[in-house]
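Every protein chain but one is kept in place in this view of the complex.
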Amino acid sequence: MCLIRWGRALDIVFEGARIRAGGFEVLADATLPGGQITALIGPSGAGKSTLLAAIAGFAPLAAGGLLVGGQNMAGLPPAQRPVSLVFQDHNLFEHLSIAANTALGLSADPRSKTTEARDKVAAALGRVGLADKAQSMPGELSGGQRSRAALARALLRDRPVFLLDEPFAALGPGLRHAMLDLVAEISAERRLTTLLVTHQPDDAVRIAQMTALVAQGKLHAPQSTQALFSNPPDALSDYLGK
Amino acid sequence: MAGRAGALAGWAALAAVGLVCLAPLLALLAQPGNWPGAYGWSVLRFTLMQAALSALISVALAVPLAGALVHRQFRGKATAIALLGAPFLLPVVVAIFGLLAVWGRSGWVSDLLGTPIDIYGLKGILLVHVFFNLPLATRLVLQGWAMVPPEQLRLGAQLGMGWRGQWQVFGAPILRATLPGAFLVVFLFCITSFAAALILGGGPKATTVELAIYQALRLEFDLGAAARLALVQLALCLAVGLIALRLVRPVQFGAGLALQPIALPRPKMLVWLDWMILVLAAGFIGLPILAIALRGLVGLGDMPASILPALARSIGVALGSGLLATMAALALAGLITRLRQGLARGVELGVMLALAASPFVLGTGLFILFNPILDPSDVALPLTALVNAVLILPLLLRLFMPALAQIKADYGRLAQMCGLAGFAQFRFVTLPLLARPLGLGMGLAVALSMGDLGVITLFASPDAGTLPMVMHRLMGSYQTAAAAGAGLVLVTATLGLFYVFDKMGARLGHRI
Partner (left out) sequence: MNNRLTLAAALVIATGAASADTPELVVYTYDSFAAEWGPGPAIKASFEAECACTLTFVPAGDGAEVLSRLRLEGARSDADVVVGLDSSLIPQANDAGLFAPHGQDMAGLTLPISWDDATYLPFDWGYLAFVFDQTRLANPPASLEELARGDVSVIIQDPRSSTPGLGLVLWAKAVFGDEAHQFWDAFADQIVTVTPGWSEAYGLFLEGEAEMVLSYTTSPAYHIIAEGDDTKAAARFAEGHYMQIELAAQLAGSDQPALAAAFLAHLISPAVQDIIPTSNWMYPAAQSAALPDGFVAAPDEALLMPTDWVAANRDLAIDEWLAALAR
């Protein structure tokens, strides 16, 4: 098993892909540009989470192909893909401390023995504003704090593709905006390809350069957020309620 | 769950179960003998009937009892729930004398009513079986409740859900998930009932298959007939098992393996009913145990000195057996959760059938298999631990599987993404999260192994033996008081061990 060298700003390319999950199907034949933040919006059940799952390696492709940074992802287990995924829930192991959970971003051993590892964990937690919660258990944290811990872990993982599945849904506007800005900052700093699934169009407007609509079982080609919202197609208008 | 090594361990455990259960049976089947005739069939009918009735009643009563326990809060609730395991772990003869002290012709109830009540007959058998299995069934249903995520319970409380809504959202799904399995477990345990059915059965009308097998083996030395009878019984249990497991609808709840102290709204009348049920249950389960304690205390002074070494030996064997059973059950549960639906069901059913294996057939068959090769007393010890482990396995499986499925559903993806696979995943994710059911399972396995499962009496070694043996010997020599004392020591040790492991699991486990 050799370490795959990734790069930065990797494109995510779906080639005639069909992903089946839980009784319905999502079609994807589009390119999500590298080095940018792309928001995925659309009605519930359209398949946004399924697309993320496919990229991360949890949902196999029934047909077609998936390339990340030009490399075919077929057959690669999730741990070996250049992807970090922040789930909707169960982002943290309830029985491990925040520090241990975060340390999993460095290695598959939650016990961070080396000082170097501990420093990195502390730094990541500090970045998301959880420096004082390192030894707390996830059960003691609020929803927002848990999302931030997941973010800290993603930071440590340092994978070129960053997937977020409605990670800040439970947060109030102030905190959510702060977290989104942090995501944007990290994304820009490391030239990550970030996909953000969200139900808040404002989130897309705030940080996403591109937005892709997922509706009617299909991933539409991404467009620049501004362009999409100023001239929304029918499906998007329906979704936005305009 | 734990990679290739884990799957291999699972298959190995399955092979061991199959071998231990089937090889002795086949050894006996090889002997010439008759298939059961009219008498055999009538015995089979009775056995199935009493087992089905016992299971139905136990499970039916478990539902309101579990409901009462879930909805009412009181001090010592956790201990009470832990002690729900107690009756099941009592040695049968000890339990029967305890029940008779309460319900017998000279029992407390008779004294209270002024006239002797007669529980001998089918009602006596049902009484014993329900006493043993109602608490167990309740515990299994409670496990279902414990898997409801607290958020959902809070939501229900907040919405002021009426009893109808609660039934639809919580009650019915939980019961669909737990009752068929609970029914099957109780049914299979009652099938192999021997002493319980006989002592309280009142007469040969209440003959169970185990007695018929015992007679055939011991008195008539008709090994072939005994084996064929056991085979027919197994086949019938298989049929019942297939139906029962088909009815299981696994619940797609979120998380939670510990009981949450959430108060769902409950109409006043049901609250009163709850308290009444709790009091009645406490009396039904607690009084016989109290009687056992009282009888035993009287006889404590009469016990011979060989009690202590016998106790030590019993504990040693029990710990070994418990460990074996727990590890095997874990491996098997892990294996089954990875298999396809159909195959998984088949393997699960196959393991459950170990419960229906006749201890007498097993013991005799194993003896026949080993006798030509080794001196049976040389292998007596490891064989005892092995057979006990196999017989307890099905119960542990019922405990571990829902929990494992839950953990996989919740954390499977996260673990995969973090690269936690194979042994690392087992060690850092599965094991800690499984601590609670593991503790309970280990406690049950160790405790059940302390009591005499009656399999290996043929492998007796030339020495004092274990505590149940000493107790049995005392009873056989007029020393009933000393036997009661020994019984009390056995029961205390058994319950103590169970409590320790169960508590350990609760302490180390996480409310996930």
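For clarity, chains are labelled A and B in written order, and residue numbers in each chain start from 1.
The rule we apply is simple: a contact is a pair of C-beta atoms (placed from the backbone, for glycine too) under 8 Å apart; a residue touches a chain by one contact, two chains touch by 3 or more.
Owing to the predicted nature of the structure, the values given are computational and were not obtained by experimental measurement.
A.B. asks: Among the chains you can see, which ones touch the chain that has been omitted?
C.D. replies: B
A.B. asks: So one chain is hidden, and I want to know which residue out of B:195, B:344, B:431 or B:508 touches that hidden chain in the complete assembly.
C.D. replies: B:195
A.B. asks: Which of these, B:68, B:95, B:186 or B:217, touches the one chain of the complex that we don't see?
C.D. replies: B:217
A.B. asks: Which one, B:29, B:44, B:86 or B:101, makes contact with the chain that was left out?
C.D. replies: B:101
A.B. asks: Where does chain B touch the missing chain, residue by residue?
C.D. replies: Within chain B, the residues touching the omitted chain are 93, 96-97, 100-101, 104-106, 118, 120, 124, 194-195, 198-205, 211, 214-215, 217-219, 221, 304-306, 309, 312-314, 316-317, 364, 367-368, 371-372, 375, 377-378, 380-381, 384, 452-453, 456-466, 468-470, 472-480, 483.
Just so it is clear, only the chains that are shown with their structure count from here on.
A.B. asks: Provide the residue numbers of chain A that touch chain B in the complex, in ascending order.
C.D. replies: Going by the criterion above, the answer is residues 53, 56-58, 77-79, 83-85, 87, 90-96, 104-105, 107-110, 139.
A.B. asks: For the complex, which residues does chain B have touching chain A?
C.D. replies: Residues 255, 410-411, 413-414, 416-421, 424, 428-429, 432-433, 510-512.
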